[in-house]
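Shown here: the complex without one of its protein chains, the others still in place.
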Amino acid sequence: MMKKQVSTTTMNPFVYFLINYSVPIIFAIVVAFALPLSGLSVNNVVRELMIRISRNTFLILALLIPVMAGMGMNFGIVLGAMAGEISLIFITDWHIVGISGLLLAMLISTPIAIIFGYFAGIILNRAKGREMVTGFMVSFFMNGIYQVIVLYGMGNIIPISNPDILLPRGYGIRNAINLLSIRQVLDNLIPLKVGTIPIPVATFLFIIVLCIFIVWFKKTKLGQDMRTVGQDNEVARTSGIDVEKTRVLSIVISTVLACYGQIIFLQNIGTMNTYNSHEQVGVFAIAALLVGGASVTKANITNVFIGVILFHTMFVVSPRAGKELMGQAQLGEYFRVFVSYGVIAFSLALYAWRKRVERENERRKVMDYRKSILVKN
Amino acid sequence: MLKKRFVIRIVLIVLLVLIGMFLYINGKEHKVIIDNKEIIVNDDHYKATADYKVWLDNKEISLIEKDKRIVAMITGSNHKIVIESIDNQELKGEKYERIFKLKNNESALINIPAMINFLDDWIIKTS
Amino acid sequence: MELKENYLLKMEKVSKSFYGNKVLKDINISVKYGEIVGLVGENGAGKSTLMNILFGNRIIHETGGFEGKIIFAGKEVSFNSPFDAIDAGIGMVHQEFIFIPDYTVTENILLNKEPTKYNFISEIFGDKINLLDREEMKRRTIEAIKKLDIELDPEMVVKEIPIGHKQFIEIAREIDRKSLKLLVLDEPTAVLTESEADIVIKAIKKLTAAGISIIFISHRLQEILNGCDRIFVLRDGAIQKELVPTETNPREIAEYMIGHELKKGNLKAKETRKINDTILEVNNLWVDMPGEQVNGVSFKVNKGEIFGIGGLTGQGKLGIANGIMGLYPAEGEVKFKGKPIHLNNSKYILEQGIAFVSEDRRGLGLLLDQPIFKNITFTAMQIKEKFIKSFLGGMIKFCDDQAMIKITKEYIDSLQIKCESEKQLAFELSGGNQQKLCMAKVFVLQPELIFVSEPTRGIDVGAKSLVLDTLRQYNRKYGTTIIMVSSELIELMSICERIAIVDEGQISGILPPNAQPEEFGLLMLGKKIEEKEGSVYK
Partner (left out) sequence: MKEKIKKIVEIIGLPRIIIFFFIGSLFVIAPIVGVRIDSSLNDVIVRFGMNGILVLSLIPMVKAGCGLNFGLQLGIIAGLVGAVTSIELELRGFMGFFTAIGIAIFIAVILGFLYGILLNKIKGDEMVVATYIGFSSVSFMCILWLLLPYKSPNMIWAVGGSGLRTTISLQGYWFHVLTDFLKINFGSHIVFPTGTILFFSLLSFLVWAFFKTKTGTAMAAVGSNAYYAKSCGINVNKMRMISVILSTVIAAIGIIVYQESFGFIQLYLAPLYMAFPAIAALLLGGASIKKASIKNVIIGAFLFQGILTMTPSVMNNIVQSDMSETIRIIVSNGLIVYALTRKIERER
């Protein structure tokens, strides 16, 4: 009854694939070289990788929803990380330990993350077209506010009694807090060993639940509204969608998820340096997502998993490769930092360039169409 | 319709608060000091007679020798302490068991000789 | 099905004035159930204001509401927002159709009214958390498409369906509304070919069978004649005539539309000048300017002539000037003084001595935050290296402010630009004076050919004649060829030697200024005449 209309994509699929996934391909090649060079046995690379994947994936997944709503890479997830850290400070002060301590931290951090997310969302709405750099600067700005709360607020205005997390002067939190009471409590909740490699089953359960939530969320009306807003703000507005509210909601959800992600991350590491463990969160999560082949307007769960594996293999391998190659471990360290920033700069630039080329092709296609029909009659 | 939704949300919030409190209580860490030392209760002397193996909330803690003190951390509010005398690695079968409750940020001081002789102040709670 | 006789919509004595000038005067329009009513009129005749009133757009309320009554389905109504009108059962299909390219046909048609399946979590976070009901969406889409009886694959991504079919997305979206009683179509066939337009009209006819009434706004006479049951001709804010297609013809409609008083207009007697050698020759010019596409235009302009280009907005007349000047991508052959010039390079075109007074004064014509003397001398400085003091043998070229101020004072006097001083910022000037500033900027270049685009748009009547006189004097004094693009037919007729009319991106004909007004009207409305020198439509 309905004849299938032939689609009119011009570019041949292979070239299209190459451009689309250029970043992951380059990355795979770099890792392929560095892996043998580093001299690490496959076994302990996999073990290290398993830990890193389990503690970072949740954070990277938190980036998906703002991309869907057209807000680009949400550098503002650092605010979620701050909310998580504040809640961890409270449960350490109250001496709440074990899995209930972790869950309580997640519970009390949710309202804080919602407030931070709402604040960031409002600001991003006022900077349409420049969301990413504004999000980036907001995270720096909030770092200042965070310091006011934690370095000066806690201990006098906000009651903190536990002496071993307070600074000697009586107020302000120490630079490093040990979270032994909740260290790897989630990872070892359901212990499982495959060969010599421990698998944090509970953490992966959390990750799987989040993946299901994201897939389910895309099917809801709100998810569809967000996609519409992401595709075209004006069309969404004329069709009656409250564009501003939807965008803020996407940031709030992302900030709350990032807050849980940071708690899972710190739970695995076991110590928290209060004032800079959240700074690099945004950069590494976004770099990993971009390495997975995501772009500023299109990102899905497969990008997350490809990205986290590739990115963190590079992370594990490059210092050793640097040592073997140049005899300088420090070299590998800087190479790691360079690759993370470089991959973001490269994929953002590639995306912006492709956007201009695609718009040019679209314009040309319409022009040729008009020529073809008008010349005909 | 709206009223029903309003009620559901209120119930949800209450539920969340309850879960929070439950987690707080369940996860709260308390300090327990156990003394295997002589105790004088209205001038009766109860001496420490043997070494004991100690279990707290059926988790083996450690061995406590005569006139020694050990410190342990336990979580949650209601607890059970089990001790059994031990003489160079063999269990002598003398078992004593007591249960006790700890509120908010209380810590406990347990005295084994008082416990064996079923005295009242075998446990002193301080917050 | 309601009786055919009584009316779905009646607008009685509807009038509207914006800041004092009356835009609509006592409009009476009626639409029966299941009837197609045509609304025809030149740009600015008041069609869009009338539709804004019907839909209760914010602009209407903000500018003091309207007089008169609207009776819809038997009840007097006044909608205070388009969403109320939509709820009452009125739908609107815009000229540039609103859709999301990467969405499927189904998602586009049901944009923001997707049916959902209930799930418990919506009790907590609100209804938006309910899941989309994909099957129901597909069913409703197929039903809407069937009503239009056209071939559209619901799962196809809109970006990849042929351009002609994208129009149906919006029509289907309106039809899907259960409550739809009246559908307003604003220039639905503007971008379509004849064959695609016929499909749209056939589809619309099918809708009226289902009892839906249609208001069909278009400037293509052929479609109006064979599509509508009744036609209202609108001019200068008043209904000139209500016609029935069977008892009228395109010429009569054009006459009512362009209006009689043009004949009475005081056309200035112009001395006829013998002008023959060609200065500019354009063959098969294509320009891709959004909203003003040019589809293969050819014409010749003689040296010293004032050549007019008219036509309705959106038909491409502005595209010609912007294309040749290199502001929008253009293709085709352009010869200036016999020598072919390559396009898409504004600097090269300016260097040949061709200048442009843009229609977009504030956006493109001026640097609003710069003083007058900078604005006037800027282009001349960049292209002709005028007003420059150079040092170290031309290595460093400083702006010579004194020279700039001297020349600016001259132009302020000659063009009587009302301003406090030559240092006043451009955005502080009135519309008329800004237009003079743009012209001064071009005169300083002493060009051989000037494109002037919509010189009198948005300025008060007094300044209009002053601007036109300045152009005429400059042409007579320096013999500079002027190509004037304007939608004001009267002005073109009062100043130009020949007037070309552009419709749908092509020149539909070139007429002398004293031709009958309705002949211009017909050219604007889709009639074509072969391009013969000064031929008059028989």
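Labels for the chains are A, B and C, by order of writing; each one numbers its residues from 1.
The rule is short, and it goes like this: contacts are C-beta pairs under 8 Å (C-beta built on N, C-alpha and C of every residue); 3 or more make two chains touch, one makes a residue touch a chain.
The structure displayed is predicted, hence computed values, not measured ones.
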Missing chain: touched chains present in the view: A, C
Residue in contact with the excluded chain [from A:134, A:184 or A:246]: A:134
Options A:107, A:151 or A:166, residue touching the unrepresented chain: A:151
Residues belonging to chain C that touch the chain removed from view: 325-327, 346-351, 356, 358, 363-370, 374, 378-379, 381-383, 385, 388, 396-399
Chain A, residues in touch with the chain not shown (by the definition above): 72, 123, 126-127, 129-130, 132-134, 136-138, 140-141, 143-145, 147-148, 151-152, 169, 172, 326, 328, 330-331, 334-335, 337-338, 341-342, 344-345, 348-349, 351-353, 356
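Just so it is clear, only the chains that are shown with their structure count from here on.
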Graph class of chain-chain contacts, one of line, ring, star, complete, other: complete
Pair of chains joined by the greatest number of C-beta pairs in contact: A-C
Distance from chain B to chain A - Cα centre to Cα centre, in angstrom: 43
Geometric centre distance via CA averages, chain C-chain A, whole Å: 47
For chain A, residues contacting two or more additional chains: none
Interface hub residues of chain B, defined as touching at least two other chains: none
Interfacial residue positions of chain C with respect to chain A in the complex: 83, 98-103, 107, 111-112, 114, 116, 127-132, 142, 151-154, 156-157, 160-163, 193-194, 286, 288, 293, 295-296, 329, 505-506
Interfacial residue positions of chain A with respect to chain C in the complex: 2-5, 7-9, 216, 219-222, 224-225, 228, 231-232, 235-236, 238-241, 363, 366-367, 369-371, 373-377
Complex interface listing, chain B residues touching chain C: 4-5, 8-9, 12
